[in-house]
Structures are given as structure tokens and as C-alpha cells.
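Note that one protein chain is taken out, while the other chains of the complex remain in position.
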Amino acid sequence: MFRFYKPIEVRFSDLDVLGHVNNARYLTYMEQARVAYFRMLNLRKPDEPRVGFILASAHIDFRRPILIDSQVRVGVRVTRLGNKSFTMAYRLEDGVSGEVFATAETVQVSFDYANQRSIPLPDAWRQAMASFEGIPPFEESRA
Amino acid sequence: MFRFYKPIEVRFSDLDVLGHVNNARYLTYMEQARVAYFRMLNLRKPDEPRVGFILASAHIDFRRPILIDSQVRVGVRVTRLGNKSFTMAYRLEDGVSGEVFATAETVQVSFDYANQRSIPLPDAWRQAMASFEGIPPFEESRA
Amino acid sequence: MFRFYKPIEVRFSDLDVLGHVNNARYLTYMEQARVAYFRMLNLRKPDEPRVGFILASAHIDFRRPILIDSQVRVGVRVTRLGNKSFTMAYRLEDGVSGEVFATAETVQVSFDYANQRSIPLPDAWRQAMASFEGIPPFEESRA
Partner (left out) sequence: MFRFYKPIEVRFSDLDVLGHVNNARYLTYMEQARVAYFRMLNLRKPDEPRVGFILASAHIDFRRPILIDSQVRVGVRVTRLGNKSFTMAYRLEDGVSGEVFATAETVQVSFDYANQRSIPLPDAWRQAMASFEGIPPFEESRA
């Protein structure tokens, strides 16, 4: 289901007083996975230095606590490509035991930092993501 | 709408390379607000040392970036009391300008750490939250 | 001894598995105090947008653990003004009980970001710090 996984090393300082990874770190792990995914697709071009993605929303379902010895990896994929926005799904799991720590979803909006406004997803990015995931290059929002 | 607000001081180290508060810190700010809310209600009893709440899910809608000078305060309230779980709503806003940075929702599950299982919400806690918020002490899940 | 104190709110996520504030957060608390100190002196000028301070070294002596209920405040002061560098001293303490959590020292170097090189401490900054602290505006390094 996921064609891309990012391993994450749990840091001692990620743990809270119960010995569990603090819930805010789940967003950090997802961010690491998302950045690695975009790098893997090699999307950033020298002539588009000011275009990026802004996080519009995030949803996380916590299933099991992550511990210091957990072999965390984050599966990440693009599930829907809209006009200006696109959706990503995540699964935080133990790469050895397969236990699922959390599932999550984020929506990103394509943003032009130079002009400070949202813009349609650059076409090269749209094609790259659609091709990698085997999904339609454009799908209406599920609203 | 919110009867409780928690002011949050933005730390320089909360900022990312764009000068915005990193999205993972929103969960940290919400956690600070949640902990302060429970303290305000004075819920923890000496004879219930091993009962706590586990975060089951979190949803955040990001509206505007938080900057270093933002006067952040987090409005937090309980919106639904179920059998073992309850729902909280949040608004991260600027206490001076009133600008909304984000709205969010989390679901918590009452948990017995000694026996490592979810338990019905302790009745004293249920009553305290219902009374403070002026909501029904029990409401079926919206599932 | 300190003419400036910065109160710090301990965050739940600052704690480690022992219930103590993680040692890395001491540098975060010191950074918050340092930034507040420079703001208090109102040093940054519109025509010096690219001059800043780079941390050259930091030393911390840990005395007592900081807990979630600790009323932390950080005393901070400038103790020596050199040519390009200056030294600051810190005391992390409980503002209520007076207990000392840590003492620390950092050395900063004045840096021109536009030209990526260290520069002599701007004179207005030197005078402001010397005047506020009642120390000599220039002192050779203790090397």
C-alpha cells in the first residue's frame, strides 16, 4: 500500500514522563517522512525557489505508544491531488514487528511565498506524484 | 464560547526556517492548555494516582502562521462526555488581535495505568467537566 | 546581582522519563532569557538588520532537577565586553523558593550575516550593555 517508508530514530528526548513518545513528536516524525518523500521525488527545481507546501490540516489516530526501542518507520503516500491542495496518508509502524503506532492524514496547499498566496499545484509536481503513486493526476475534493 | 484560556509563550526554538511556529508545536501548545484545564478543575485525587487520559486522536486545522511576537492563547473546552472517552475543542488565537491561528479537536480515553486498560470516566471527573462546561454529563458518541 | 530576570513556563513536553526537565531545555530556557534581555535593551536597529550574535560556547553546571511545578526564572547578565565577543552569565532558579537549578555562561560573537564574518561589537550595543550592567565597556579576554 505504501511505496515509500522513512525510518525514524526515536530520541531519548522524544519521551515523556510515562516513557512514551510525546504525541507532538508524531507530527515531527510525519514531517521527516514528508520531507524525505519530496526529496525522493526530486521535486524542487532551481527556478521555483519560492514555491512550497503549507500544512492546512492534520489528523492523527493514536493506536499504541511508541517506546524508546521501537523501530519506527513512517509509510507515506499521496492519496488525492486537487487543484491547489493535495492529501497525504501516513502509517507509523514498527518496521520489525509490524505493529501500528498511528495512522494519520494531512492536507497541504501549494503556496507561492514570493506573492504570499496559494497557487495551483505545479504541473510537474502533480505528474510526478500521480505517476509515483499510480493515482489520477486530478481529483475533486471529497467535500 | 470558551470558559478557559491558557496563554502560551512562543519560544524562539519553536520557530522553523520560515520564521513560523513549527506545526508539531501546536500539539504542544494544546497539551499545555489541556494540562492547565485539568489543574483548574482540580481533578486529580490522591486515591486515584494511576488513572489518566490517553490521547486517542487529534485533528488540527491550521489557519494562519504563529510568529515570534504572536500573543498566543489557547481556548480549550470539553464538548462531549462519552462512557470511556471525551472530546475537547481548542482555538489557538492571538489574545490581542483575536486572529485565529488554528482550531483543533482531540479525543481522550480514560485509562487505568495499573491494569493497563481503558475504564469508564471517573464519575467525579465527569460531573466536574459537565458542570464547568454546562453540557450533559453523558452523550453517545457521534459515530 | 542580576538586574534582569526572565520567567519561564515549564512545558509538560520539557520533561523526560524521570519527570525532570531534559538537560537540553536548559539551553532553550537560556535562549529565551537572552532574547528577552536584548529586547529589553531595545538593541536591534532598522539599519542593522543583518547583524546578530552567534553562540561561540556554552557552559552549564546542573545543580538540582527542574520539575513540572518549578517556578523557573532565569537571571541573565553581561559580565564581559570584548572586541568581537562578550560573555553572559545565567542563573536558573526557582522564583519562589530561591533554589538554584543551574548556573551557566555563554560567549557570543558579533556577526555580520550579509558578509558572513565576525565583526566588532556595534558601539551602540556595547554602550547599552555596559551602561545597564555597570561594567567597563571594554575588557580584554580572560585568556
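A, B and C label the chains in the order they appear, each numbered from 1.
As a working rule, contacts are C-beta pairs under 8 Å (C-beta built on N, C-alpha and C of every residue); 3 or more make two chains touch, one makes a residue touch a chain.
Just so it is clear, the structure is predicted and the values come from calculations on it, not from any experiment.
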Partners of the unshown chain among those that are drawn: A, B, C
Residue, one of C:L43, C:A56 or C:A130, that touches the chain absent here: C:A56
Residues from subunit B at the interface with the omitted partner, ascending: 12-13, 15-19, 22, 24
Interface with the undisplayed chain - residues on subunit A: 9, 11-13, 28, 31-32, 35
Where the missing chain touches subunit C, by residue: 18, 22-28, 31, 54-62, 113
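Everything that follows uses one rule, which is that only the chains that are shown with their structure count from here on.
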Two chains sharing the most C-beta contacts: A-B
Classification of the subunit A:subunit C interface as same or different, half of numbers criterion: same
Chain centre separation (subunit A, subunit B; CA means) in Å: 24
Centre-to-centre distance between subunit C and subunit A (centres being mean Cα positions), rounded to whole Å: 36
Numbers and ranges of subunit B residues touching at least 2 other chains: 28, 31
